Structures are given as structure tokens and as C-alpha cells.
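Here's a structure for you.
Missing here is one protein chain; the remaining ones are kept as they sit in the complex.
Right after this comes chain A.
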Amino acid sequence: MSEPFLELVDISKSYPGVVALDHVSLQVSPGEVIALIGENGAGKSTLMRVLGGVVEPSGGVIRVDGTARGSLTVADAIKAGIAFVHQELNLFDNLDVAGNVFIGREPVHGGPLRLIDRKRMYADVAPLLERLGCDFAADAPLAELSLAQRQLVEIMKALSLDARLVIMDEPTSSLTLAETDRLMRTVAGLKAHGVSIIFITHRLNEVMQCADRAVVLRDGRVVGALTRAELSPAAMIRLMIGRDLKSLYVPPAAPPGDSVLDIVDAVTDTYPGRAVSLSVRRGEILGLAGLVGSGRTELARAVFGIDPLRDGAIILDGEPIRIASPRAAIEQGIYLVPEDRKGAGLLLDVSITENISLPDLASYMRFWLVDTARENDNAVRQRERLKIRAPDVRTAVGSLSGGNQQKVVLAKWLSMRPKVLIVDEPTRGVDVGAKQEIYGMLRRLTDAGVAILMISSDMEEVIGVSDRLAVMHEGAISGFLDRSQFSEHNVLQLAVGHTIEAEGP
């Protein structure tokens, strides 16, 4: 293999409280396809952002063509020939294909008028279209292209920039099988032209199919590399897991009771062909694990009445109920702590007090007016109970830390009478201390008879906090695990769509 043109040496990046990258080294040679794998939060995205010049590493050296530097800027990265095909495509659907490929660097003519030289633009795009075997024209409006075709446009954009390295971040996560196949052929074609590719994916069979080698990240460190000959799903999974999970588990005070919430054959709009069934029992925390995009949040939104349920039934305490709006869910005692805390959970520049009372204002009402004294008393009580660290309950929640913000979201629901509490990524962006407090609060709730459904992508949390686990894969439940079966291996197997019986430990 030829000399590497790009080398990362001992790259580290830490954020307050978190080490995202810990002395990561990686070499990229021309024409090489590297698969970058690891769990959610292993540091893959951060590493790629360092390469793209978006994140400045706190330590280490980046060597491009032998020149060493501490960090790259976005311009450096482009000049070095590093291009991205993002998970969320960065394209303009109000432009055509050629317009997207040349966005920001359109060929111009007409002197000071700087008119766009359309003829040249289309002429320049034609060979790229041919090279990638595209079945659409240079003047096709982007809005009419499928997701797979849009990816090709992104790749053309990269090629027109003379990219030597194309980084693809989960490019196949929303593609059909046939489209994935075609992308694999495109990858092979690029490789044949000497373009290197870093391929981030959760789908191990794609790694088997196209990678020259796989680099495995865990907790911000490179924990292993597999050559083409060593590649096997078992070997990759073995590397992705294998860390001592801190014991977070506090067993419930009493064995779980009857099931409180039954979700029967629920179908959401995101995965129209797949149905989910699960039940959460009184006094238990049911963990819902799975990879990002496996349909867990969509399920939670449907149960809470944000999105309509396409099919299936929701049964609460044995009675089928209809949930057409969040209001209806709340009236039934089903509450949701949403994944997007700032966008959906809180009014950021409003006080703690008013955030807490918002879903339950009717009960603070006296002659149509808000009884602010009672409202304030409750906020003070919740602040004590949840140990919300804030100078005052009149403080705007936007100025609090992530952990304290999350506690305010919890306080909203704890002031009411929860039967079922759905928490979606309850400790994302929350510091360690507040995490423990939130886990403690969840346990106290289940001991008081609440049923909790905890969606989480944090392996430590999923295994350490749940009493039982359901794992989702592409819109369906791929398996349930009891505490005795809890292992990172089993969760990952199910999360990538394997069964644990067939490929057990």
C-alpha cells in the first residue's frame, strides 16, 4: 500500500466533564476504504469533525502530506482534499444538481456582472454524472431526487473539489437494499480512482462488504483495528464492547406489578411496515435500547400523542385508550420527557416556576387567574426534592446547566400524578453528579408505583439502570432481555438486528 497522505497522531479532545477523544491515531492512504465503527457516543463524529476542521483538538498532531499542524480549519480541510457526505445532507432542494455541486464557487462570466456561467457549469458536471453512473440529469431539480440520488450529488460535489478523502457518516441508514448496493459499487469505483473513504456505519455486513480495514472506537479511544483478513461481525462486536460498566443498579423495593402500559402492534409513520409491541409494568424501569434512528423516539412521540399512531393500540391499565394529542396523554397520566430538551421540553427564557406549572396550570387556577403563591410554593418544593441548583425559582431555565434543566423538565411531571413516565435520553448532556440524582429519582418513582419507559443510547445507562430491556432495530423490537441476560454484547447484537440465540456468546 502506498504512503499515507493523512495522519492523525494522538488526537485528544475534551469537553468540560467529558473526554470525547483520547489519543486517537489514524492513518489514511490513497485508495483505502476504512470503516470506522463504535457505539453511539464512542467519538466517531467528534473525530470526523476534527478532520473537517470544525472541532479543534485539545492535543495531538494532524499531518497532511507530511506537514504537521495542531488543528485544521474548514478551508485547510477542503484544501487537503477532505470532503464530507453528511448524514443530514447539506444540499439545497431549491436548486438543480449542477447548482448544488458548484454552490459557493459557481463559474462566472460577464465581467463585473458576475453572472453564472450555466453552460460551463453543466459541462463540468457531465463527466461526474457519467463517472458515478447517475441516472439523472445535471439540470434535474434536487427536490425531485431520491435520498440515494442526493447522496450521489454530495459525492459529485466532493469529487469536483478534487477530494482525496471522502468521509461518509452513516450513508446507508436511510437507503433501501438496492440503493445500498449501488452505493457500495460507487465506493468501489472511487477506490479504484485512488480516492480514500472513511465509512462510518452501524451495519457490520457493509463493513464486511467494502472495507479494507476497520478501526474500532470506544469511549474516545481506538480499541482495535482489524485488517481485511481479520474482519468478522463477531470480532467487531467483541472490540466494540468489553468495558467494565460501573454498577449503577439499584433494585426496586418490590417486584414489578401488573402491566400498566401495553403498546400493541404500534406502527409509526417512520417505519410503516413494522409494528412494535411491548408492555411496561408497575414499578419497573423498562429500558428501550437501540441505535440512533431505530424508531424509539418516534414510538415515544406516537404514544404521547405528538404524532398520530398509524396502526395498533395503546392499553392503559387494561383499558384501550385513544391518544390524539399530548393533552389526551397527559390527562391519562402518560408523560414524556422529550429528547430535545431545549426545543420541546422547556421555555428557556421563562422562570423555573412557570416552566414547572405549565402542563398543570389549570390546577393552580382560581377564578381563571393563576394562584402565583401556590405555584411558587410548588416550585420551591420541587427544587428541594430534585435538588435543582439555581439561585432562585424565578431564574430563567436557560441559564441553568444541562442537568438542572433536565431536573426542571422532570419537576413538571413529578408535580402531577404520573402513571407512565417516558424518558427519552434522560441524561444526555447531563453531568455525572446530576445523572446519579436523576437515576435515584427514577427509582423512587417506580417504588411509588410509576411505570417508566427509558429510551437511551448510553450503554452504561441502559444496562445499569433498567430492570428489563427491550431493544429496537429498524422500527421493530428485536428482542427483550431480563437482567440476568444483560450484557453489552447481547444489547449490541440485538441493536444491529442479530438474534442472541443464533450468535450467542
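The working rule: a residue touches a chain if its C-beta (ideal position, glycine included) is under 8 Å from a C-beta of that chain, and two chains touch if they have at least 3 such contacts; residues count from 1.
We take it that contacts and distances are computed from a predicted model.
Trainee: Looking at UniProt, which of "ABC transporter permease", "Acyl carrier protein", "Chemotaxis protein CheA" or "C-type cytochrome" names the chain that isn't shown?
Mentor: Going by UniProt, the chain not displayed is called "ABC transporter permease".
Trainee: Based on the whole complex, identify which of A:I103, A:A137, A:A225 or A:L358 touches the chain you can't see.
Mentor: A:L358
Trainee: Just one of A:L161, A:V292, A:V370 or A:A476 touches the chain that is missing; which is it?
Mentor: In the complete complex, the chain left out is touched by residue A:V370.
Trainee: Among A:R69, A:H193, A:R228 or A:R327, which residue is in contact with the omitted chain in the full complex?
Mentor: The missing chain is touched by A:R327.
Trainee: Of A:V264, A:I315 or A:A344, which sits in contact with the chain we cannot see?
Mentor: A:A344
Trainee: For chain A, which residues lie in contact with the unshown chain of the complex?
Mentor: Listed in rising order, the touching residues are 304, 306, 325-327, 329-331, 336, 338, 343-350, 354, 358-359, 361-362, 364-365, 368-370, 412.
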